[in-house]
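Of the protein chains in this complex, all but one are displayed in their positions.
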Amino acid sequence: MTDHPPASPRPGGALRCAMIGAGRMGQAHAQVLATVRGVQITWVMDVSEDHARHVAAELGAQASTDLAHVLAQPDVEAVLISTPAGTHADAIEAAARAGKAIFTEKPLAKSLEDAARAVRAVEAAGVPNQVGFQRRYDPAYVDAKRRIDAGELGRLEGFRAVGRDPEPPPTGYLITAGGLMVDMGGHDLDLARFLVGEVTEVRAIGGALVKPELADHGEHDTALALLRFENGALGTLEVGLRTAYGYDIRTEVLGERGRLHIEQDRRPDLTVYDARGVSHDRPRHFSERFPAAYAAEITAFARGVQTGHALTPSVRDALHSLQLALAAQHALVTGETVRVPEFGEEIMNEFPLEGRS
Amino acid sequence: MTDHPPASPRPGGALRCAMIGAGRMGQAHAQVLATVRGVQITWVMDVSEDHARHVAAELGAQASTDLAHVLAQPDVEAVLISTPAGTHADAIEAAARAGKAIFTEKPLAKSLEDAARAVRAVEAAGVPNQVGFQRRYDPAYVDAKRRIDAGELGRLEGFRAVGRDPEPPPTGYLITAGGLMVDMGGHDLDLARFLVGEVTEVRAIGGALVKPELADHGEHDTALALLRFENGALGTLEVGLRTAYGYDIRTEVLGERGRLHIEQDRRPDLTVYDARGVSHDRPRHFSERFPAAYAAEITAFARGVQTGHALTPSVRDALHSLQLALAAQHALVTGETVRVPEFGEEIMNEFPLEGRS
Amino acid sequence: MTDHPPASPRPGGALRCAMIGAGRMGQAHAQVLATVRGVQITWVMDVSEDHARHVAAELGAQASTDLAHVLAQPDVEAVLISTPAGTHADAIEAAARAGKAIFTEKPLAKSLEDAARAVRAVEAAGVPNQVGFQRRYDPAYVDAKRRIDAGELGRLEGFRAVGRDPEPPPTGYLITAGGLMVDMGGHDLDLARFLVGEVTEVRAIGGALVKPELADHGEHDTALALLRFENGALGTLEVGLRTAYGYDIRTEVLGERGRLHIEQDRRPDLTVYDARGVSHDRPRHFSERFPAAYAAEITAFARGVQTGHALTPSVRDALHSLQLALAAQHALVTGETVRVPEFGEEIMNEFPLEGRS
Partner (left out) sequence: MTDHPPASPRPGGALRCAMIGAGRMGQAHAQVLATVRGVQITWVMDVSEDHARHVAAELGAQASTDLAHVLAQPDVEAVLISTPAGTHADAIEAAARAGKAIFTEKPLAKSLEDAARAVRAVEAAGVPNQVGFQRRYDPAYVDAKRRIDAGELGRLEGFRAVGRDPEPPPTGYLITAGGLMVDMGGHDLDLARFLVGEVTEVRAIGGALVKPELADHGEHDTALALLRFENGALGTLEVGLRTAYGYDIRTEVLGERGRLHIEQDRRPDLTVYDARGVSHDRPRHFSERFPAAYAAEITAFARGVQTGHALTPSVRDALHSLQLALAAQHALVTGETVRVPEFGEEIMNEFPLEGRS
């Protein structure tokens, strides 16, 4: 990571941002943005004028359906991209060319080619950039990372992740989202890299258990993978799109000296004892699990842009997470064992990660 | 509870408030206020010019050491009082006379006489008023109250509360705070009333286990009480000023159909397995346990003032909580069994609670 | 504690015991005895011939309604007394005179006078003796005691106990059981002494919330107490006879360096996630909570008798627990603050505990 020169630092002021994308995810983010000091949304852009106006009104911003117009505004120092995955690369490229600092939701793109194009544009422009893997900013993951880096686990030997949404999004969304291993597994696979290290090999199986019609599109609502890491660790990943009991996100890292288990499976402050025994309510939706993480990643972005400190994860880092996610998706679709470093090797050779041999 | 006419409603705008008191508690609140939309601190008043200026600078407000000056400002719609307990009543009275909406930290005062004077002033002025029993706004307590009111526990039969700070405040603070049952137990006793009902009888014992020098001042750092409620329920209360393990707040309500247990005794999202077994970090300080509650109570106050909706708990309600806390303190100091309705009866007769026979 | 000479050691063989009392408690114990190696029940005595025969048949023993007859048998080395509380002292006295080793359920008696008579007889006969405070043998309490004795908590400052049965026994039993503080609280008060030290002062309140008819007999189904210990620690006790959610036994010891919390509030091995959230089954009855403790205390008794090692708690120790329980009952009935060392002082002076000044 290199430090960026500060982009138009305004001492004491909030970073003036344009929100690009005001659909499902954009609206979820708007709620968080409304509580974050340090960020001021000056413009909201969406291809739907309705969405743009609606969110702009909430945030006290101006609305537009024209990306170029928004990027040309002097009161836009940075963009926050939460459009559909297939359009991320174009938006990133345009923003980079306009010299804006960039925060984009994951994934970078639906293909390595598109993602590489976006990374090239960002790095050519030298603009500050960060990708929305918010779990890296969640207090529990932050603490786990700190403990791992401090050697509390000793040598790392295992990784286990579960990511289950309570219910599937519309089929129309799923068949354009880039595959379950990218759309859903992308977060867990980024964490695998963040917490344990690079993955070299992946196998996967899956099914359409909740929405059988997905099978007609070659898509899945349930997928499981085996992961082999460069450092010898071994791992499993499971993602799914239905539980009766809410949002189920678990991550474990096993080392020779112990295990860290990251999971919030119950409301921690109220326990009910009755004729049925003991019970707890639990998180039902991602907005209940990661509000602090969303606020923290955006706050870090705004501060980093204003102070010139390095942002993380960068688009280059996220390109590697995308490579892994696409490799896992390929393993899922083909049934093959995929060697990750060889997946898209010709593209990836252009973007080595520092410190990786 | 009656609804107040809205005080200077400014549609869409934040409620402009003066912070009265910028010491230890005031500074803790300033951190929360900095994150609450809907409240704008325009003035900060403290007898210490340093404190006033320091907090004012943080919040982008003006500073003053002169309460009357602040109350005369047109951009002060409401006051947030967090001065030492012994000065609450005077500040409330002055603010009421100035026609300001009032949010004050508990307790109302250190004596029933002073508190009664404050309530009279507030009710005479007809200004919106709320007392800072923030736990009533904590999500777990809110949910517990909802369940109790919905009859999930059936008839209420028991109450148990523990309130332990990790370490005692300075002795100088403790000997002027009004007694441990008021300063520390006040929160738990207010919850007893909020969740179960009025208390009729209290016995108590205590000691100076952590700071033996408190005994010279007739004060305690540990106190336990037995409570008998009007509805037949029976309860215990324990408060203390030291634990090796952090902030320990527990509340239980027992009914014929079950038990609600409110406690956050561990970090809910990260579990550590190592040679010692299984461990969790836990809340160390009140600021880690109740940030959502502080934000919620202030937000409710600001909205209530602007919309004219009733605020809760009112100063009159808080007067009854003070009566109970002072009765418990009296029991602690004298060793007597105190009948709560007879404690300060002559004063309390002037302030019956609606719906209480 | 002094070591006894072994009573009829039979290397390798089980201790041949007579069960005295085959009613509710005796039958519960018979189930445990059936699983304990090291104890052979040779005789079962009960005033009800039916009960005696029934339990004897289960255990492969002979039945009798005549205590003297049973005590005269050569194949009776020890007696296990689980008759109603009011008859314990007579049974103990008779067994002591017959030179039998004695294990008796608590309490020793319903009055200090009767209990003292039993202790005198036992000590005059010099027979091995142990009282059934089984929690002292429960693995969690054993571990807590070890940690406390090792100084892990530092100076002891607090004690909290809850003991709640899921439902009350018949009223007929309750009005002859010696009072709730003896029958139910006896266990918790013995633990207070075992874990923290001697209690010097007790206050109590109570009620007949579950069975209002108990009030006519001066009895309670709910009782709460405040305890002051010789070493300065302060504590609370709560006992009750109904919960909707099962058996609720909790003990806490607080020290300057930490807190030990003994409670089994849920089934530890199966968690259910469903539309309601997260739930666990929990212990419903004392037989689900303390089977290991019952087996351990009887095993310790049998081994101690055969090897001559000291037994614990002795009848003398149990006499002090009874003093405390009766003092608490007196506080409950009278509303007075009771100084424990002065309660039955004239009797207790005859039975000082070693090492107690």
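What to note about this one:
We call the chains A, B and C, going by the order they appear; numbering starts again at 1 in every chain.
Basically, a contact is a pair of C-beta atoms (placed from the backbone, for glycine too) under 8 Å apart; a residue touches a chain by one contact, two chains touch by 3 or more.
Everything numeric in this text was worked out from a predicted model, so none of it was measured.
Though it is not drawn, the left-out chain touches A, B, C in the full complex.
Of the listed positions A:G151, A:G335 or A:P352, the one in contact with the omitted chain in the full complex is A:G335. Considering the full assembly, C:R259 is the residue among C:K211, C:R259, C:R316 or C:H330 that touches the omitted chain. For the chain missing from the display, the contacting residue among A:I205, A:A310 or A:L353 is A:I205, taking the whole complex into account.
Set against the missing chain, the residues A:R242, A:R284, A:R303 or A:R339 yield one that touches it, A:R242. Counting over the whole complex, chain A has residues 157-158, 160, 162, 201, 203-207, 209-210, 222, 224-226, 228, 232-236, 238, 240, 242-245, 248, 254-259, 335, 337 touching the chain that is not drawn.
Where chain B meets the missing chain, the touching residues are 243-246, 248, 265-267, 273-282.
The set of chain C residues touching the chain not shown comprises 34-35, 37, 138-140, 143-144, 147, 152, 257-264, 266-275, 281.
Here, only the chains that are shown with their structure count from here on.
Averaged C-alpha coordinates give centres for chain A and chain B that are 41 Å from one another. The mean-CA centres of chain B and chain C are about 43 angstrom from one another, to the nearest whole unit. Chain A and chain C, compared by their mean Cα positions, are separated by 59 Å.
Residue positions 243-245, 248 of chain C each touch two or more of the other chains.
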